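Notes follow once the structure below has been shown.
Complex shown without one protein chain; remaining protein chains in place.
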Amino acid sequence: MQRFECDYAEGAHPRIMEALLQTNKEQTPGYGEDEYCEAARRMIKLACGREDMDVHFFVGGTQANATVIGSVLRPHQAVISAETGHIAGHEAGAVEATGHKVLALPAPDGKLTAAQVRECVETHWEDPNRVHTPQPAMVYLSQPTETGLLYTKAELLALREVCGEKKLTLYLDGARLGYALGAKRNDVFMADLAQLCDVFYIGGTKVGALFGEAVCICSAGLNEDFRYHIKQRGGMLAKGRLLGVQFETLFKDGLYLELGRHAVRLAMAIRDAFHGGGCAFLYDSPTNQQFPIVSEGVIAQLAKNYSFSRWKTLSDGKTAIRFVTSWATRPETVDVLASDIRRACRIHGDKAPVWSVEMPE
Amino acid sequence: MQRFECDYAEGAHPRIMEALLQTNKEQTPGYGEDEYCEAARRMIKLACGREDMDVHFFVGGTQANATVIGSVLRPHQAVISAETGHIAGHEAGAVEATGHKVLALPAPDGKLTAAQVRECVETHWEDPNRVHTPQPAMVYLSQPTETGLLYTKAELLALREVCGEKKLTLYLDGARLGYALGAKRNDVFMADLAQLCDVFYIGGTKVGALFGEAVCICSAGLNEDFRYHIKQRGGMLAKGRLLGVQFETLFKDGLYLELGRHAVRLAMAIRDAFHGGGCAFLYDSPTNQQFPIVSEGVIAQLAKNYSFSRWKTLSDGKTAIRFVTSWATRPETVDVLASDIRRACRIHGDKAPVWSVEMPE
Amino acid sequence: MQRFECDYAEGAHPRIMEALLQTNKEQTPGYGEDEYCEAARRMIKLACGREDMDVHFFVGGTQANATVIGSVLRPHQAVISAETGHIAGHEAGAVEATGHKVLALPAPDGKLTAAQVRECVETHWEDPNRVHTPQPAMVYLSQPTETGLLYTKAELLALREVCGEKKLTLYLDGARLGYALGAKRNDVFMADLAQLCDVFYIGGTKVGALFGEAVCICSAGLNEDFRYHIKQRGGMLAKGRLLGVQFETLFKDGLYLELGRHAVRLAMAIRDAFHGGGCAFLYDSPTNQQFPIVSEGVIAQLAKNYSFSRWKTLSDGKTAIRFVTSWATRPETVDVLASDIRRACRIHGDKAPVWSVEMPE
Partner (left out) sequence: MQRFECDYAEGAHPRIMEALLQTNKEQTPGYGEDEYCEAARRMIKLACGREDMDVHFFVGGTQANATVIGSVLRPHQAVISAETGHIAGHEAGAVEATGHKVLALPAPDGKLTAAQVRECVETHWEDPNRVHTPQPAMVYLSQPTETGLLYTKAELLALREVCGEKKLTLYLDGARLGYALGAKRNDVFMADLAQLCDVFYIGGTKVGALFGEAVCICSAGLNEDFRYHIKQRGGMLAKGRLLGVQFETLFKDGLYLELGRHAVRLAMAIRDAFHGGGCAFLYDSPTNQQFPIVSEGVIAQLAKNYSFSRWKTLSDGKTAIRFVTSWATRPETVDVLASDIRRACRIHGDKAPVWSVEMPE
């Protein structure tokens, strides 16, 4: 059984394991105040082109999200998210547990638009009874989205503009950021994020690390006292250097980007296989998650050798499934998978290929 | 510079690193539902002699404490702790952040007594206006305490009895449990904890693991829905098997106990050196933390080659300092340290040894 | 200017003011433990036909809702509400501030159905990753709804059944309950609520009292320690007898029901006037809130002498407005209003009456 249901099925990239081994016996101060964390922070700042930003390491994404959001918002404020956003549906109410409402806006493809953020905020401020509703004060995005899609630089600029105008904090969850950076159609680079976002995080857990997310605070003011929040929310790792060592490795010799490209290349091979088999896709994802729409026959056939997720049951009886590649996916496995997909589609698929979305090169 | 200021300065025990390496490329389900976690749970249950208890893995102690306490208490309830307890003073208000008051009782040596717990609870229930004060509903202990001391089995039985009588949940924080189990004067074993506590945790971070704490839920009812709480508080590690692999290794061939004994043996050597140098101790600790009372001269002398903590300034101008050993402390380092201690005490110490507490064998 | 924008524009019914005056100089114990509260509790229990239920008085509805919901739910649990529910949109995130997500389900007319509650809960429990989402554990209804509509007894029975089956707490917000009881088409009486709900509250603020809501806890278990929660959430009125005196008066000689009928009768007169003027209605409300759909001309004309709310802008350029009557609305005022409505509709309205919903007798 080959697993394609997530990008955290394996341990860490060999270079990371090696770095952890090499530093294992060293003694360092705890809680992220060691030299490895310091070095990793320097490298991340360099990659982002921002000497003045702050970098804090977390073990996981839910923790990072709840800590960042809880530290920025005052009690009466809320965070805007796409209804498919990770904080809206996959974190067991972690944001609400810090006392804040998630204002989930409809987003069929998982992406928020500047227009809908503007409308949400203006509607609030135009309401004479607005103090009876939570005040929108933050925008939560993810890149790529839960649907595998990417914000373009133009879209992010528009969101940045509305955030500036409406005094909203712009926060971007980069749990899978490597797979955005590794996508062909991507035009948003780390330095762009460091300019456009108030806070964003660079995901390690899903992109080659054992675990770890690097929260980058780009706006003056938001960093004050942030380490108290990390501690209070349970996110301050005693042996903090484990995070430093990992991120230092990920940012050395372009490893992070290399891992992202690797996974995306294999995802494209899977996409091509489904495409060739005549499948439409739920989302036109240029990243490591692919959402082909298939029949039950195809599902049954592929499930014999592969694990993947049922994503959404469609009205025509078909199902959108999700295949996820990662830094650890092997090309030879994908070769076999691709031919298995073609065979399954041939036997169980529709005759004529129908595309729900156009597929650019 | 040799570090003796904490027990989390190094990485992990070599056997753990080896196990992580060997399993690194395997694919497993996430979130602690893999075979390694399952195996580790079985081994812990076996060690505790309780097939019916539940085991959940956390990355760190603050997270474990906040999640357990937050899951057990209803909003109007409070947790009783010694005022030196970790939750009372070292977790940045993590328990209060879940909405609950920590009822910190005075405890000069860091240990709560059954009598003071009983009095606290009876005072509450006898008050006709009790609904104006938080209701004590849980007792938080740690073994060893922050002061390096151990509860005896008799003391724990008395606390258990008052908890049963007053319907309090008994929770024991075992962040350094290995160093309790490894102490000569200890008479509380893992199976005792599993009988006496409603919940306790077995600390890995400070006892040989890279990170990790194993929360053991011994009382029926408290386990229901516990995994939601782990997720909500940000404690559900994506690659959960990292925790399983580590605890499996710690519980194989008695490694956990061996590491505890190792650190305690070296702590005793440090104790003997200070003792021989004529120092009194703030607490008569039989575990891996030692609190000798020394002059500034001794501090200055030792600080040249060793890092350790100033713990408390005493009224006579002397200072209680803290030396901590760990699973990773090397005997040869302690040999040199012991002779350095003796020399420092000879030069800078008081002439006549004065004991504040009796030192059994 | 006559106010029809809410049902809390005046003070209290004269009998209530009289009762407060008569008891003003008496000395009583505080915090709701006086004889007036006791008497009011007895009368409410009698009206509900439940000797065994518990009654607690609150000053206002947001406080009552947050306290009840916060006391029932465990941290990982959520409350289901219609998206138009008061807790979902008009309480400034008070429920989220207690740490809980409001699961807002679409409800075009403001009413939840048993089927959609069942589906929401089953979807949760069928999800193998359900611990990543808040657990639905409570259903919040209001009677009448924010849209002025009523649940029938059959609908409530169906909701009760799904709550029983799925172990959900059924909570009904009766901020305007008097105007439900006073409606002709109503078939749900106080004794029904006491049988069907786990908790409900009888609204005083909007039905003749200066302020006050009577929370009725009908299910064993939910009452335990409830007074701590009232105190902690700031809802325990020092001079609690003010609430007792008011509810005693409301429940004496059928005053509560009489006030409800009065307001509904006048609301029907307003409805008839808009109906006669050819207006359709956004909701077919049998209670004290009426939602006629009118042109801007009608709005401008009526706004000269009356205050009311713009409720919703419709796609055809018309607007649904809201007129609210109360226990204090005077028949002579409504007589004049009715004729003003007819005139405004004649001048500014559509020619042909079009009904969006059928209007029963």
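Read from first to last, the chains carry the letters A, B and C; within each, the first residue is number 1.
Note that contacts are C-beta pairs under 8 Å (C-beta built on N, C-alpha and C of every residue); 3 or more make two chains touch, one makes a residue touch a chain.
Given the structure is predicted, the values throughout are model-derived calculations rather than measurements.
Considering the whole complex, the residue from B:Gln2, B:Gln116, B:Thr133 or B:Thr152 that touches the absent chain is B:Thr133. Annotation: of C:Val59, C:Leu149 or C:Ile321, C:Val59 touches the absent chain (contact as defined above).
Only one residue from A:His86, A:Arg176, A:Lys206 or A:His229 touches the chain missing from this view: A:His229.
Contact with the chain that does not appear here is found for just one residue of B:Lys25, B:His90 or B:Lys184, B:His90. Contact between chain B and the absent chain runs through residues 75-76, 78, 89-93, 96-102, 129, 131-134. Considering the complete assembly, chain C touches the hidden chain via residues 2-3, 6, 8-12, 14, 17, 20-21, 23-30, 59-63, 66-67, 91-94, 97-98, 205-206, 210-211, 228, 231-239, 242, 328.
Contacts to the hidden chain, counted on chain A, fall at residues 70-71, 74-76, 98-99, 131-132, 134-135, 225, 227-232, 236.
Please note the rule applied: only the chains that are shown with their structure count from here on.
Closest to the protein's overall CA centre, chain by chain, comes A. Chain centres here are Cα averages; for chain A and chain C they lie 42 Å apart.
Per-chain CA centroids place chain B at a distance of 52 Å from chain C.
Residues of chain C found to touch two or more other chains are 75-76, 98-99, 131-132, 134.
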